[in-house]
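The structure is given below, and queries will be raised subsequently.
A single protein chain has been removed from this complex, and every other one stays in its place.
Our next item is chain A:
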Amino acid sequence: MTSSTHLLKGATLPSGAVADILVQDGRIMSAALGTSAPAGTTVVDAEGLVALPGLVDLHTHLREPGFEQSETVLTGTRAAAAGGFTAVFAMANTQPVADTAGVVEQVQALGRAAGYATVRPIGAVTVGLAGERLSEIGAMAQSRAGVRVFSDDGKCVHDSLLMRRALEYVKTFDGVIAQHAQDPRLTENAQMNEGALSSELGLKGWPAVAEESIIARDVLLAEHVGARLHICHLSTAGSVDVVRWAKARGVQVTAEATPHHLLLTEELIRSYDARYKVNPPLRRDEDVQALREGVADGTIDIIATDHAPHPRESKECEWDAAAFGMVGLESALPVVQTALVDTGLLDWAGVARVLSTAPARIGRLDDHSHSFEDGAPANITLVDPAASSSFALDRLHGRSTNTPYEGVTLSGSVRWTFHHGYPTLRDGVLAPAGDTAEGMR
């Protein structure tokens, strides 16, 4: 049995200060140097480790209900804990779609039962993600799941009037619409970024304008109706420009980038290896650089994984037939360190902001936004920033292995994850299933 009291000795806080963090009864009791521990405390040697507030992923596909051959709430939250996440927002494109109170409550209950991380369901904007009628947004908001983020992710809310109404309606419940920005007509059967390379490879192009034009429309709609808008997975330099412009005008828009769009480019597709097939697609190096700058200057508020598990047969095939998506929970922190911290674009306070406090604020996840003050909920991630290794499949703990990073050298390794004081990851080893749920009670 794991002790519920831990002392994280010598950890470096995001501010750079070194602290001994005492975790007891699910709370941070103290984060000062020289904190003394009561008898029976498990002491964790955290010297050289960076302590972050527990990571929060605003964009996770847990696949349950309906696609359990790819992932379940249990396997997905195990992957989350291994990646340092203490909360994940579960996207609504399940089967049935999370468009009723019943489904979102079911997903949240599955998360509770698993115990590896807080699971916050995202509700669909439209019934069945069909883009035709609003789903029961109010019922989902007022359900036990208390949904605050609504998204048709996987599909774009394309109809302008419906998008306007959705933005207005969620204001009633302090909600936010998270838009998957993709003009469907401009991207019919699209396979990769549209450019000289897509033309050469003979793969149908997904033009940048299909993303940028929707973002431009939506920030203007959000401004017009005075609503909150969140843009999922920005992938182009032009999208960063549009969001920067909107923020300068005072539009209530937040934006997200994925780790893969911050590291990988379309050049990988020359292999026709479907592990690199993702939506929105990998773009040019110029886009990667613009996204990194967008994160550095705050135009992009958060990094979210878009963790999208798929079974092997969906990737072991010709490009056109393959599924879009990559798993990303276990690789997120290492990619962020490699792409942003090691390059000097972001410090660890910045990492805490883009991977924890900002997504928690956008998703109204009140118990996840802290800066190690006494009494705060003990959602904590300990990272070894000095680690560097070739990413291997044995670092994955979900049900699917469709990572684009196998064999890629990444810095940083998540060593410990505390979810409400309970260690879901212990020096790199996941807590046994069953134990976690027990620990949470």
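The definition used in the following text is that a contact is a pair of C-beta atoms (placed from the backbone, for glycine too) under 8 Å apart; a residue touches a chain by one contact, two chains touch by 3 or more; residues count from 1.
What we mean here is this: contacts and distances are computed from a predicted model.
Among the names given as "Aspartate carbamoyltransferase", "histidine kinase", "Transporter" or "sn-glycerol-3-phosphate transport system permease protein UgpE", UniProt records the absent chain under the name "Aspartate carbamoyltransferase". For the chain left out of this panel, the touching residue among A:E313, A:D374 or A:D427 is A:E313. Within the whole complex, the absent chain has one touching residue among A:V157, A:A181, A:L203 or A:I380, and that is A:L203. Contact between chain A and the absent chain runs through residues 194-203, 205, 207, 271-273, 313, 316-321.
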